[in-house]
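Here it is, the structure in full.
The complex appears here without one of its protein chains, the remainder shown in place.
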Amino acid sequence: QEMLTEIGEGEGQVNIVAWPGYIERGETDAAFDWVTSFEEATGCKVNVKTANTSDEMVALMNEGGFDLVTASGDASLRMIAGKRVQPVNISLIPSWDSVDDRLKEAPWHYVGGMHYGTPYMWGPNVLMYNTEAFPEAPTSWSVVFEETTLADGESNKGRVQAYDGPIHIADAANYLMFHKPELGITSPYELNQEQYDAALDLLRGQRELVSRYWHDAFIQIDDFKNEGMVASGSWPFQVNLLKADGVPVASVIPEEGATGWADTTMMHVDSENPNCSYMWMEHTLSSNLQSDLSVWFGANPSVPDACTDGRGMQTAEGCTTNGMDDFEKIKFWQTPVSSCESQGECVPYYRWVSDYIGVIGGR
Amino acid sequence: MHSDRAPLALKIAAAAGLAFMHLPILLIFVYAFTTEDKSYQWPPPGFTTKWIGVTWERPDVWEALVLSLKVAAISTAIALVLGTLCAAAVSRTRFFGREVVSLLVILPIALPGIITGISLRSAFHLADIPFSFWTIVLGHATFCVVVVYNNAVARFRRTSGSLIEASMDLGADGFQTFRYVILPNIATALLAGGMLAFALSFDEVIVTTFTAGQQQTLPIWMLEELVRPRERPVTNVVAMMVALVTLLPILGAYYLTRGTDTVAGQGK
Amino acid sequence: MTAAVRFSGVSRHYGDVRAVDDVDLSIAEGEFFAMLGPSGSGKTTCLRLIAGFEQPTAGEVSIFGESAHGVPPYRRHVNTVFQDYALFPHLNVIDNVSYGPMIAGTPKAERHRAAEEALEMVALPGYGSRKPSELSGGQRQRVALARALINRPRVLLLDEPLGALDLKLREQMQEELKALQRKLGITFVFVTHDQGEALSMADRVAVFNAGKIVQIGAPEDVYYRPEVPFVADFVGSSNVLPPHLVAKVTGQWRHGALRPEAVRLGDAGLGADGLHATVHSTAFLGAATRVSLDLEDLSMVALLPKGARIPQPGEQVHVSWAAEDLHMMEATE
Amino acid sequence: MTAAVRFSGVSRHYGDVRAVDDVDLSIAEGEFFAMLGPSGSGKTTCLRLIAGFEQPTAGEVSIFGESAHGVPPYRRHVNTVFQDYALFPHLNVIDNVSYGPMIAGTPKAERHRAAEEALEMVALPGYGSRKPSELSGGQRQRVALARALINRPRVLLLDEPLGALDLKLREQMQEELKALQRKLGITFVFVTHDQGEALSMADRVAVFNAGKIVQIGAPEDVYYRPEVPFVADFVGSSNVLPPHLVAKVTGQWRHGALRPEAVRLGDAGLGADGLHATVHSTAFLGAATRVSLDLEDLSMVALLPKGARIPQPGEQVHVSWAAEDLHMMEATE
Partner (left out) sequence: MSEHAIDPGRRGILPALSDLLWRNPRLVILLLLGPPALWLGIVYLGALFALLAQSFFSIDEFSGLIQYEFTLKTYRELFTPANFDIILRTVVMAASVTIAAAIVAFPIAYYAARYARGKWKALFYLGVMLPLWSSYLVKVYSWKLILAKEGILNWLFETLHLSWLLNAYLAIPVVGGNSLSVSATGTFLVFLYVWLPFMVLPIQASLERVPASMLEASGDLGATPGQTFRHVLLPLALPGVIAGSIFTFSLTLGDYIIPQIVGTSRRFIGQAVYAYQGTAGNIPLAAAFAVVPIVIMAIYLWAAKRMGAFDAL
């Protein structure tokens, strides 16, 4: 299909696959709404399907029927390779120039000289912790990887969580990169067999500590409320919601650094509503969305001006808190492939998938 | 008949079993009135009836409810027709495939719902059928057939074949016999089967997840709500209302099928 | 006059089972006809062939001279009183009885009047509003009868209608049925496995065995003049004497039938020409005493009237009978 | 000798229903005892009281002199042959029969040998591996009997065990049961509503009516010498003559019982002193002909032997009997 060369009349709707919390119309909290104004201005009704993992997003896009997806780096290349998404004509997006330069040609959406989407939002996978169990912020991811006695005198066993997605192997690799330099890991997404095995071993040890893996942001919130969880890799989103509910939690990026995500709004190759899609992409960059969403989700806008120009609630300090300046510390999610840059032969993603199921199953 | 009383151990076991089956349900009722809407604090800090009002005001509840009712009604109607036909065929004759037919009817409920769901979903996908009201109905009717079938087949078995012969003997042709003898005799069984089918469809979530696309039936709404709560007690209010409302068809089904052995099977 | 029902070479086989096997039969109009036979001998199947619930696999059934081939039950002017009555449980008595006229389109008032009359005929006036489940067995049977009779059938079929009733009620209903048949003049075809019932009610009896009719005749004929040992045994509970025994006594190589009440028992010493037997057991039956006897290769039963000397079990007795009481049958069978 | 079973003022009430009402009874060891009565008269309940499935609401049941109060069925040396046989459908014949020894802990080989013996006793050797569903009614009945007998009970209870059987089979089983009882010497208590069965098998008969025993005695006694009209009617199918009629003939103000075979019919012209009646109907029964008679306010039945002149329905006849055939009973009832 040819790229669009001009934007026509809106089709009346646009169907988006998004991470939970990414597209809010004021239903959860009336203050956070970046949909209504778009619908009023363009007449394009926004239909959202939330997906909890990157795999789910890929599956939904493969199934079809959607126009846009807020894909993380571990999904975007797969969809490009699978020809599920189409290149976008950035000349049709007037605000493109305002995008963070660090993201304009990021490898997870800029392939073969083509832009496959507009950057949406990025952020770290933070370490969330209960401030009662940790009167002082933990400095290392070790609290979720290794058995430790916490400040309240009890072991962390059974009181920590980990993400229920294969990409969590990268978190383990990231931890090893810092603590076992002899393995020679250069990127947590490019692991040779030996490095990979070491990461899995670390995760098998973690299995003993984790009573339930988190899969769904809201279930993790429940678990921190009702199950006595004290530490877990998490998203700023959950941290914010829990804080709002009065639960004593806080978050930190520990010394090892963190993995993170940088999401891109990508357009389905068979999109039935391309005009509305382009309008939405422009909206994501130009409206209050970048600013308010970065507050709501605790993430960083792809448009640096959104931190300061007062189009939404975000402020310069807020952006700093969210890690706007930590870009370099964050290892952004990408899909592990077998032919990798750093060491030629790496363990590919499909092995990550089945092995991580094995780890959770206790193998 | 048997006059001795139940042994104490049995009474205790039965009572404990029943309690086990009901306490969690009562809990829902309690939580429907709690003043605490964020966590599951126990015992609840206070009680209020405001959630009933809040529920009443929520349009998404109503939309889901209406969709569920429509789906259940139509699936039940289809299941009634198919189940009765099947039961009639199976009970009337001893043709070679009757075993196969009963197996076929039982299969959608004997195989895990997720399999039915995935099969239908991938079949819709292959056949390029977009999700709609009818795709939900298709899935529901498939597993509702068995409930109607079981009720109808039991009644057919008890309704002695000589009634039909008696009717024909007295001058009624096949259609008249159906109208005046068969239908009145199986009506209560069909009603009971229909009610159970309705309740089954109304509460179904697993198959529906796969055949609903973006539509929300009440159970799907609940799944979303329970996982991503906006106002937790609203979910409990809805659950309580649904439990109270399903009580009626269940009672109805019980009174309709009770003691029918003596009426329909006289002389045998 | 054409026969009310005629079977010409009629068979009804179910796979290997020959339920009815090459039966020829002709029932006259107005006759009270009984079909008698042991369980599984094909009586019910014959009745169902007349009613039209079954089709013959061979031969032809005709009703008043017209072939019934392919005619469904609802187009035959033949009605049935079912063994289990088959009253419609969802209808009350009056609606049960007026079911036939209802189907025929008779207006409600008229058919209810007719039903009341029919109920009166079976001595159940005023029972119209009851449900079948509220009736006793005998009452149900009479409702079933009224329901069949209201259609004025040309042939009425009854399948063991008295089977489920008590002895007392049964005797009473036997009389009532017989009186009714005389009054209405309808052809009755009646199935039973109780020989007493068949003998006491029927004008003619057909005795069935294994799907075939083994004898047809008036009750006295089949009782006193059985043509084959089966009939002698089944209908009259007679002692069937094998040809070699009959030959010994009479010189004829024939089967003999000897009714238990015709057997005389005497002192064991008596005459060397008769038969000798050992008393196996005795049973007091009220009006008579049954004595079971063991002969060399045969068991016999004697029925001794009140007042006769009852021998003890184990006793040796001399068995004799009046020559005219021994009924001769064909030896072949 | 202590009685095998003794009831002292035993009652069993269900709410308002007096199923068994103040019954006194004593069954001797080794006796063949029958309980006879119409449906619902309390026979089964009595049996269940002996077996221990029911507890009396008043009075006491004792078995061989020991009170059975509060003793559960499994601790009574009494076994039952159930009306529906109650064979265990999931066990084959040999396991059914050896169920009792199995419960008692007898090793498998031993109990199977015992079961084989018991099966031989009831003439079913080699049927051990069949399932109950593969047996005929009579065979099932015999398995049930073997199963009860293998335990060597001191009292064997039988609840209408022959009710479901054909006439032929029934007569045969009656003889077998009786022979068996003689051989084993076990006390048999037998429930039936068939008077012929009770009379032919029992040493003594208790006649039940509405929860009470109305007469106990030898078969000849209850048959020939009924003490109350109920027994005359139920046991002997006698004509019960009301006191005013008896008074007219004999001058005594008593009920009279007249057996149908004792009724003589004569020409209507005959003697003005007897009774006159109209013939209502006649029925050929084989061995005799039954004549139903209408008297002024009474129906009577006469049984005419073979050879007698059979009057036509509607005919006027003169009714008489030998004076000694009229059995007198208390007028009160």
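When the chains are written out, they are named A, B, C and D in that same order, and each has its own residue count from 1.
FYI, a contact is a pair of C-beta atoms (placed from the backbone, for glycine too) under 8 Å apart; a residue touches a chain by one contact, two chains touch by 3 or more.
This structure is a prediction, so every number in the text was calculated from the model and none was measured.
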Contacting the left-out chain: of D:Ser11, D:Ser41, D:Thr80 or D:Ser292, that is D:Thr80
With respect to the chain omitted from the figure, which of C:Val155, C:Leu177, C:Val191 or C:Val205 is a touching residue? C:Val155
Touch as defined at the start, partner being the missing chain; which of A:Tyr110, A:Tyr213 or A:Tyr278 qualifies? A:Tyr213
Residues on subunit C that touch the omitted chain in the whole complex? 4, 63-64, 66, 68, 70-72, 74-78, 152, 154-155
Touching residues on subunit B - with respect to the absent chain: 1-2, 5-7, 10-11, 13-14, 17-18, 20-22, 24-25, 27-28, 31, 39-43, 81-83, 85-86, 88-89, 92-93, 95, 99, 101-116, 118-123, 126, 138, 141-142, 145, 150, 173-175, 199-200, 203, 205-206, 219, 222-223, 226, 235-236, 239, 242-243, 246-247, 250-251, 254, 258
For the chain that got dropped from the picture, name the residues of subunit A it touches. 51-53, 55-56, 58-60, 62-63, 78-79, 81-84, 157-159, 164, 210-213, 215, 219, 222, 225-228, 335, 337, 348-350, 353-355, 357-358, 360-363
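Basically, only the chains that are shown with their structure count from here on.
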Between chain pairs A-B and B-C, which one is joined by a greater number of C-beta pairs in contact? B-C
Chain centre separation (subunit B, subunit C; CA means) in Å: 52
Show which residues of subunit B lie in contact with subunit C when the two form their complex. 160, 162-163, 165-173, 176, 180-181, 184-185, 262-264, 266-268
Enumerate the contact residues on subunit C facing subunit B in the complex. 51-53, 72-74, 78-80, 82-91, 99-100, 102-104, 132-133, 140, 147-148, 151, 164
Give the list of subunit D residues in touch with subunit C in this complex. 38-39, 166-167, 174-175, 178-179, 194-196, 199-201, 219-220, 223, 235-236, 259, 261, 280-281, 283-287, 290, 292, 303
